[in-house]
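Provided herewith is a single structure, encoded as structure tokens, for subsequent inquiry.
Every protein chain but one is kept in place in this view of the complex.
Note that the chains take the letters A and B in the order they are written out, and that residue 1 is the start of every chain.
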Amino acid sequence: MVESPPGLEGQGFFATSLDSLVGLARANSLWPLPFATSCCGIEFMSTMASHYDIGRFGAERLSFSARQADVLMVMGTIAKKMAPVLKQVYLQMAEPRWVLSVGACACSGGIFDTYSVLQGIDRIIPVDVYVPGCPPRPEQILDGFMQIQELAKKESTRRRNMPEYKALLASYGIE
Amino acid sequence: MENLNNQQIIETLQNTFGENTIYGIGESHGILQITTHVDNIVPMMHFLYADPVLKFQFLTDLAGIHFPEAKGQELGVVYHLHSLENNVRLWIKAYAPIEAPNFPTITGLYASANWMEREAFDFYGIIFEGHPNLVRILNVDDMDYHPMRKEYPLEDATRHDKIDEMFGR
Partner (left out) sequence: MSEIALVNSPNVGLDKTQKGGPYVNDLSTLNLGPTHPATHGIFQNILTMDGETIIDAEQTVGYIHRAFEKIAERRPFYQITTLTDRMNYCSSPINNMGWHLTVEKLLGIEVPKRAQYIRVIMMELARLADHIVCNSILAVDTGALTGFLYVYQWREHIYEIYEELCGARLTTNMGRFGGMERDLSKVAIEKINVLLAGLPKGLKEFEGMVMRNRIFMDRTQNVGAISAERALNYGFTGPNLRAAGVDYDVRSLNPYSSYEDFEFDVPVGTKGDTYDRFLVREEEMWQSLRIIQQAMDNLPEGPYHADAPHYYLPPKQEVYKNMEALIYHFKIVMGEIDAPVGEVYQSVEGGNGELGFYLVSDGGRTPYRLKFRRPGFIYYQAFPEMIKGSSLSDAIVTMSSMNVIAGELDT
């Protein structure tokens, strides 16, 4: 059961702030876009399967369409050839959106310090939660997902209009 | 099916193509390796494919290689052939100078050579004459150098945060 946010309770009613209610709803129904490129993608498939079910967290419905997704889960190595595709997918996502970087390759290039691998996706898109590991265990991926849930719960509903967020996107060259 | 041994293969090839076209005969853990001139590759492969005894009809691999010290023969290609019916493998090697790394294509004979030759071109700059689509396959299209050559480093030369001092290089 999900914990209810702080509020006023009485016979037949529950009063709380709109922010926390919206945060609660958002956090428990995040639709991920699994951007699975390599080995971490197979660990994600294990996370999706019945043993480490990610459906418990509300992420049952994977959305491969960027417009309908909330969380961009980048799992696996991003090569320089793939980087423009990743950026385009991120740009196509609608607000509110979060980015979960799964695996050492997505966080920082991993073991591939080579001419063809992008050394971390945070060079091109802003990342919210990093999950290190090569590959991270499904429990770690779920932990990262739960941290995204915490972010979704606590963030203001109009994060997109806040000046810090706009400055962050501007630093990546995103309008 | 009598077993085909390496001596038979060498003799058949020498009888058909002449003794001086095949040099550098060696054996590596049972696999025969022969070095030949670039112009002999296509006729030799057609012969090996069509010969009723030898039957080398499977191209296992095509590897490019770079020897910067061997002047005049820097870039090479090693063709790995396999005769499935006789269970015999054969390596054919050929070298070309780095100023003119031109090899004939074998895509007419083996369809699997298409991407393998593109990969050798991408990594080493070996030009396969007659190839239907000789463009880069694994690296980004606008890359201007051939990365597997020995003079190029592994790391990205344009990175700015991983300083060599910190990493002990």
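We take it that a contact is a pair of C-beta atoms (placed from the backbone, for glycine too) under 8 Å apart; a residue touches a chain by one contact, two chains touch by 3 or more.
Note that the structure is predicted; figures quoted are calculated from it, not measured.
J.: Can you list where chain A touches the absent chain?
T.: Residues in contact with the chain left out: 35, 37-39, 41-43, 45-46, 49-51, 62, 64-66, 76-77, 79, 81-82, 85, 88-89, 92, 111-112, 114-117, 134-135, 137.
J.: Just the residue numbers, please: which parts of chain B touch the chain that's not shown?
T.: Where chain B meets the chain not shown: residues 28-29, 31, 33, 57-61, 63, 65-66, 78, 80, 84, 87, 89, 91, 110-112, 114-116, 119, 123, 136-140, 147-148, 154.
Everything below uses one rule, namely that only the chains that are shown with their structure count from here on.
J.: Approximately how many whole Å separate the CA-defined centres of chain A and chain B?
T.: Centre-to-centre distance between chain A and chain B: 45 Å.
J.: What part of chain B is in contact with chain A in the complex they form?
T.: 138-140, 147, 152-157, 159, 161-162
J.: In the complex, go through chain A and note every residue touching chain B.
T.: Touching chain B from chain A are residues 80-81, 113-117, 119.
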